[in-house]
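Here it is, the structure, as structure tokens.
Note that this complex is displayed minus one protein chain, with the remaining chains in position.
And now, chain A:
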Amino acid sequence: MEYTRKLSEKLSVEQVKIELLNTAYGNGHTFLAKLDPRTLFIWYLFFGMAPWFIHNKPVLIGLLVFMVITTITAKISPLIILILCLGLLGQGGYLLIASWFFGGDLSVILPLIILTMKVSIISLASITVFCSMDPEKLSNGLLKIGVPGQVSFSIAYGYRMLPSLLEEYHHVFLSFRLRGKAPMKHGFLYWRTIGYFAKIAVLSFYPLLLSTAKRARTTVEALELKGSFYAFNHPKVKKIKLAHLSFRSRDYMFLAFSALYVFTLFVAGNI
């Protein structure tokens, strides 16, 4: 009961907005947040790919420990970690149960644990990297590695517009509820109520589609006035915009330390 109350508190619209802004801007003071975005991309390039191809157990355990430490230093919101853990446990558990139906035995557990370990290393690496960058830094970093300007614009636009879009959707949804008639009975397993809400959730998009279309037009017209389409992919504009990005000594140290750690792991794992 306590759990459901806490969960419903977490799920109110206001709380979602706060949580979003917190995820975006809440941890700018950690060590990882001070690194250059390119350093984090390079770091992620290894830790996001390599675990799939490593089958050595001690090495994997070492990598997992390293990821847990970086996650702790990045001060990730507990809600995100909880969602990640539930997802991992759910997937592993289903595979385990289903494989028993096909004549598997306890020997299935070990490969599944290794698989889950790999997935968690990769997920933790991506959470660490992408949560410790605030949106501005992420879009600048993406721009620097050659992603089109529209993408970095979209990220900024998303962060700016989402709270108001969410609020508008909520209002439309509530007005549908006010004018509509909820089912008298909940039905078996609440299916009537669920169906009713699902229908409203879909219908609410009809007014929203039209109002967002208007808003999209206004946005594009404003962008045209400011000459953004010229600026998006023009090298000189990019150069001025990204002049502040630079590798510092802590970037080199971080990469060197990670490389050293992985190297020692491989040496130690193969003995």
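Worth pointing out:
In this section, a residue touches a chain if its C-beta (ideal position, glycine included) is under 8 Å from a C-beta of that chain, and two chains touch if they have at least 3 such contacts; residues count from 1.
Here is the rule we use: contacts and distances are computed from a predicted model.
Among the names given as "2Fe-2S iron-sulfur cluster binding domain-containing protein", "Cell division protein FtsQ", "Six-cysteine peptide SCIFF" or "Formate dehydrogenase major subunit", UniProt records the absent chain under the name "Cell division protein FtsQ". In the complete assembly, the contact with the undisplayed chain comes from A:Ala198, out of A:Ile145, A:Ala198 or A:Ile240. Across A:Ile42, A:Ile61 or A:Ile114, the single residue that touches the chain missing here is A:Ile114. The residue touching the chain not shown here, chosen from A:Ile42, A:Leu64, A:Leu88 or A:Leu166, is A:Leu166. Mapped onto chain A, the interface with the missing chain covers residues 11, 16, 20, 23-24, 44, 48-49, 52-53, 55, 76-77, 80, 83-84, 94-95, 97-105, 107-108, 111-112, 114-115, 118-119, 122-123, 125-127, 129-131, 135, 138, 150-151, 154-155, 157-159, 161-162, 165-166, 169, 189, 194, 198, 201-202, 205-206, 208-210, 212-217, 219-221, 223-224, 229.
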